[in-house]
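Starting off with a structure, shown below.
For this view, one protein chain was removed and the others were kept in their places.
Letters A, B and C mark the chains in the order given here, with residues in each chain numbered from 1 onward.
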Amino acid sequence: MSTGVLEVRDVQKSFGAVTAAKDISVTVPEGAVYSLIGTNGAGKTTFVNMVTGYIKPDSGQINFRDRNIIGMAPRQITRMGIHRSFQIAQLCNELTVEENMLVADAIHGATGPSFLRNAHDKDARARAIATLERFNIAEHRDRLIPELSGGVKKLLDIAMAMAGDTQIMLLDEPTSGVAADEKFPIMDLVMDALRSAGVTVIFVEHDMDIVTRYSERVLAFYDGRIIADDAPDEVLSDSEVQRYVTGAPA
Amino acid sequence: MKTTNSKIGGLLATMTLAVGLSGPAAAEEDTFKIGVITFLSGQAAESFGVPAWNGGKLLVDMLNEGGKLPAPYDQKGFGGMNIEVVVVDEAGGATKQVQEFRNLVQREEVDAVVGYVSSGDCLAIPPVADELKAFTILYDCGTPRVFEDGSYEYVFRTAAHATMDNVSLARYLKSRNFDVPSFAGLNQDYAWGQDSWADFTGAMNQLYPDAEVKTALFPKFGAGQYGTEISALLREKPALVHSSNWGGDLQGFLIQATARGLHKRSQLALAAGDHVIPQLQDKMPDGIFLGARGVNGLAAYARGGELEELTNTMWEAYEAEYDTFPVQAPFRMWQAIFGLKTAIEKAMAENGGTKPTSEELAAAMQGLSWDAPSGHIEMALANGHQAIQPNAIGTTKWNAETGKMELVDVEYYDARCVNPPDGMKSQEWIAQGFPGAQCD
Amino acid sequence: MDLAATILVDGLIYAGWLFIVSVGLTLVFGVLNILNIAHGSLYAIGAYASASLVGAYFASGGDAFPYGSYAALILAAVLVALVLGPLLERGLLRFFYGRDEVLNVLVTYAVFLILEDVMKLIWGVNPYFVYEPYTLLGDVEIGPLFYVGYDFAVIAAAIIVGLVVWLTLNHTQIGKVVLAVIHDSEMSQTMGVNVQRVYLGAFMAGAFLAALGGALTAPMISVTPGLGVNVIIVAFAVVIIGGLGSIPGAAIGALMVGISRAASVHLLPEAELFIIYFVMAIVLLFRPEGLFAKTQARKI
Partner (left out) sequence: MQSNLIISAIVALVALAAGAVILPDWAMFLFAMALAKGLVCLGIVGMMRGGVVSFGQGLYYCLGAYTATLVANNFGISDIFLLTFLSALVCLLVGIAFGPLLSNYRGIFFAMLSLALSMVLYGSLSKMSFIGGTDGLNIAAPTFLGWAPEGRPLQAALYIYVVTISVIAGTLMRIYFDSERGLLTLATRDNELRVEYLGASVRNIMTYNYVFGAVLGGIGGTIAALALGHVDPEFAFWTTSGEFVFVAILAGYLSVPAVFVSAIILELVRSFSNLYFPNTWQLALGIFLLAVIIALPNGLGSLVRRWKGNKA
């Protein structure tokens, strides 16, 4: 029936008097790379939070492969293959980088987390280190999280989100808190990994260079609504977008 | 992780050795060492534990000095042996007490243990005492269950159990022709209060079968606030209010009840209330029916008779030392120590004068009888392990001239009048109408 | 008098007392994030201090003006707060700010144990009595029942305490600062609030309220060792029911516990021991953080 892997239809959400999402409808086709832009409070993160089950919409439908996922818990949605990263990297600060990766690995292992199998099992470590290597952060594996730079934290956050069978990946500001010269290398790494796994990607971003370079289609948010939904060049040249989002002619 | 376990194992072994080597010095022949367990902290310290041990310490000092007391207690110490004491706080619950008991017997190697106010402790200790073959005197606690639900070789209770208190109270009402169309109870919500109320209602059921029970209130132990309960009692207007409360709970109840005039509407009957007199003085209203769990305190002082010299010696020594008169707790400690002394000296007379073993002591104590300031004590129940003793109930009256509380209209009850006969459980005895009771 | 009215009056009297002993606990938790078991000790020390002070007042000729003993009661609570407040907060608790809540409970448990014996060393085990203030206000006859005037004075004191705390927090400069610290102490610090001073002040206020509870209770009981233990658990229950850190919560919690306890004594005396835990369990089942807890949505 539908053409998209993810279909959002007429979703509404308000917090008291504040409207966070109004008439949101989007169809994301399989394998596409979408980006979400908008000023702070425009509704981008609310969108991500609704798709991943952190916030329940007041009305509307969110379908993943034709199945309504509204009302499901985040972990159920994750288990279906919709994974996400966070604006502020969500990591376990008292664990090392490798152990963080092992946590993700343990949850998505073939048999589910075991009561008996050692978490530092040789095979598990090999898998964890392979993932860390893929994201170029294996050298930090024995360090604790607070010692890491913003870029490494972001990469680890995304690497953990990649564990298991990822169908859709929502990246919430993947380059925020990352040094300017690291932004493109990090995006290259992440997008390569995601594309090679055939994952559908939706990312929230403030940097328009990154938006134009990596996304196929852009959704511009303003005041809880989507004011533009088109290819990057079209959206960025839209006058409303320039007025409300980018602030200046592209 | 790897080797942590073995390291800890090693550490434990080292600790083990250190502990094992620090045993106490071997027991000496000319000293008799007793472990005394009583409340030094918590609510029962003020009412029972501390006055009891004040009395005990006084008596031990007098005995160690020798010649301070009339015959048959004129011999120094226990059979000439000096008395040494290790005191342990009873606060902390039965679990802690079992551990402390083992420590006293096995680490401190005491020759006998005298202790326990709390009924829970008195139930927990005897099996351990028998297991360790440690001669043990329960000096204060009230529950009849100790020897009614079990039997022990090395354990003795030198005070009557609590059944006597409430049976005497009911008998007092009857003998004074007090009219009781209805009554109510306010008792602490734990075994002591629950059992006392059961005994009292049982006895009333025999003596006043038509009396109506208005309400049975069980405020939390240590509640402090009795406003709501007093309202309930004022509303119900029973002819009599029974309470086995003790200590701070009794004092608080009396202060709040008298302020609201409960004593004017209902007769107050306190099964164990004598020990609050020194604190409350004239704040204790006149006309309260009062027990002391034995012929203790004021009732003993007023009794006279052949025990007058012994009683007055202890009374005066206590007053001189502590500036207040002795209430029930020191009397019970005294009867325990006098009993122990009698048993030791009896055993020594039989074994040729050496320090008696636990077995010899137990044999000597079984069925023993002796005199104490609280009257003639007989180990008459539970195959000679459980004492019976006379009891007394009186009515409070403040003497404004002397500034002292007096007990008037005192009725003395023979031990066999208010205690069940041997071999009969106290609850059955009450339920069957006191068969075999010898009252004159 | 109608049974319902009796229950209401009895419940209000008890609730007044409960509120005074628990409001300090909730205030200290709100500001310092420490659930203070030693609150019970402060209560007991307040009772002892007021017994001593009122005793001294009458010993030194206070009979001429017995109403002065009420000033002595309050002065006792002030003294306790002035001495023990800084000692405990500056001397010990400040080293544990930001640590695990449960660890802090244990710290205050240790303080509780220490103070139990310290009280015994200072005041001995014999009870103290100061009934003069209790009977001074005469009787109040409501229907066929007599109440002691003092009982209603306790309700009045509870209302005054509640109003003063509420007005201070919501309508004064100090109160705004305290509320800011409760809301977010780190943020307040960066905005130039002297958080240290707020912590000290709040703890002293909490200590004062605990001691005041003890001081007001002293005239109607015998002040003996072990007084604090029973207070802690009821105060905890009230505060948990109302929501930790909430002043109106403490008031509602005290009313709920007070009235349900009174109802149980009159109607179902067997249940008195449970009623407080029962109310607490029911409230927590439906409101896991208590009735008036500040809910925090986490931003991600």
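By definition in this document, a residue touches a chain if its C-beta (ideal position, glycine included) is under 8 Å from a C-beta of that chain, and two chains touch if they have at least 3 such contacts.
Source: prediction; values computed, not measured.
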| item | value |
| --- | --- |
| Chains in view that touch the one left out, judged over the entire complex | A, B, C |
| Residue among B:Ser41, B:Thr228, B:Asn245 or B:Gln335 that touches the chain left out of view | B:Ser41 |
| Residue touching the undisplayed chain, where the options are C:Leu12, C:Leu35 or C:Ala49 | C:Leu35 |
| Missing-partner contacts on chain B, residue numbers | 1-13, 15-17, 19-20, 23, 40-41, 86-89, 92-96, 98-100, 102-103, 105-108, 119-120, 123-124, 127-128, 131-132, 143, 145, 149-150, 189-191, 194-195, 198 |
| Those residues of chain C which, in the complete complex, touch the missing chain | 35, 92, 95, 99-103, 105-107, 109-114, 116-118, 120-121, 233, 236-237, 240, 244, 270, 273-274, 277-278, 280-281, 284-285, 288-289, 298, 300 |
| Sites on chain A contacted by the missing partner chain, in the whole complex | 52, 73-75, 78-79, 83-84, 86, 90-95, 99-100, 102-104, 106-109, 113-120, 124, 160-161, 163-164 |
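By definition in this document, only the chains that are shown with their structure count from here on.
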| item | value |
| --- | --- |
| Most heavily contacting chain pair (counted by C-beta pairs in contact) | B-C |
| Chain whose Cα centroid lies nearest the overall Cα centroid | C |
| Centre-of-Cα separation between chain C and chain B, whole angstrom | 36 |
| Length of the line joining the C-alpha centres of chain A and chain C, rounded to whole Å | 50 |
| Euclidean distance of C-alpha centroids - chain A vs chain B, Å | 74 |
| Chain C: positions in contact with at least two other chains | none |
| Residue list for chain A, restricted to those that touch at least two other chains | none |
| Chain C partner contacts - residues on chain B that touch it in the complex | 40-43, 45-46, 49-50, 189, 215-220, 222-225, 227-229, 231-232, 234-235, 247-248, 251-252, 255-256, 259-261, 276, 279-280, 283 |
| Parts of chain C lying in touch with chain B, wherever the complex brings them together | 1, 3, 6, 9-11, 13-14, 17, 116-117, 120, 125-127, 129, 131, 134-135, 139, 144-148, 150-151, 217, 220-222, 224-227, 229-230, 261-262, 265-266, 269-270, 272-273 |
